[in-house]
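One protein chain is absent from this view; the other protein chains keep their places.
Take a look at chain A:
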Amino acid sequence: MNSLLFLHDADVLPGPVGALRLLADDLDVDVPRHPGFGTPHDATTAHWDSVADLAQHYLTTTTDTPRHLAGAGFGGWIALEMAVRAPHRFTSLVLVSPYGVKLSGPTEPDFADILLLDPTEIIELGWADPTASHDLRMPGHPADLPDSDHERAFADRAALARYAWKPFLHDPRLRRWLHLITIPTLVIAGSHNRLVPPRHSAALADLLPTARYLELPHTGHYPYLERPDEFHRLVRSFLRGEAP
């Protein structure tokens, strides 16, 4: 059975959520939790402070057998860092509205400030239909969680800040190596995503020599949560090498 390593985004519940559960019907889907998310940093990871550290971590802890690589948002950034370092290790790459590459000028932020905005604002910007949002955890969201869950959400935010505070949600060194990613690549963006605007994902796809760009209508930053059936169908056919 083929295997898929899926690197999760910030603020998303752990495990095979949404379309990832559907993909697991005929793929071995691995959704590891990034160090610092869900559990405290340990002695090994205490000083990690960059996405390069996370990329190195996954490259050294996963098997050498070629597998499919995918990542969403923050996880998409990690996947990009892995793909430029070891493109031969992966059969294909799926990126869902990844952070990680800055394309605009210095006075124009590429991404919404997810480390400042309130959960209601993030949902408003991140969903085509904000009233239908689900499977997210943020400090104070959902409001009725016990204190221990909110503590975990704050700790996850701290882990994200540790890796992504400055430069904000990107690595200035990443763009110059994107031409090395020559494996089959699919970049997916939701038409209503205002956390990572679809035009950013489209421009990023243009910098990847073999990437195809797909924009899903009526969906935001989390298409695998908001339109799981369509996301599953598209990714499954891409992984099988079928024509679009």
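Methods note: a residue touches a chain if its C-beta (ideal position, glycine included) is under 8 Å from a C-beta of that chain, and two chains touch if they have at least 3 such contacts; residues count from 1.
The criterion applied here is as follows: contacts and distances are computed from a predicted model.
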(message) Name the omitted chain as UniProt records it, choosing among "LLM class flavin-dependent oxidoreductase", "Permease protein", "3-isopropylmalate dehydratase large subunit" or "Peptide/nickel transport system substrate-binding protein".
(response) "LLM class flavin-dependent oxidoreductase"
(request) Taking the full complex into account, find the residue in A:24, A:59 or A:115 that is in contact with the omitted chain. (result) A:115
(message) Going by the contact rule already stated, which one of A:24, A:59 or A:161 would touch the omitted chain in the full complex?
(response) A:161
(request) Just the residue numbers, please: which parts of chain A touch the chain that's not shown? (result) 47, 49, 113, 115-118, 139-140, 147, 150-152, 154-155, 157-158, 160-162, 165-166
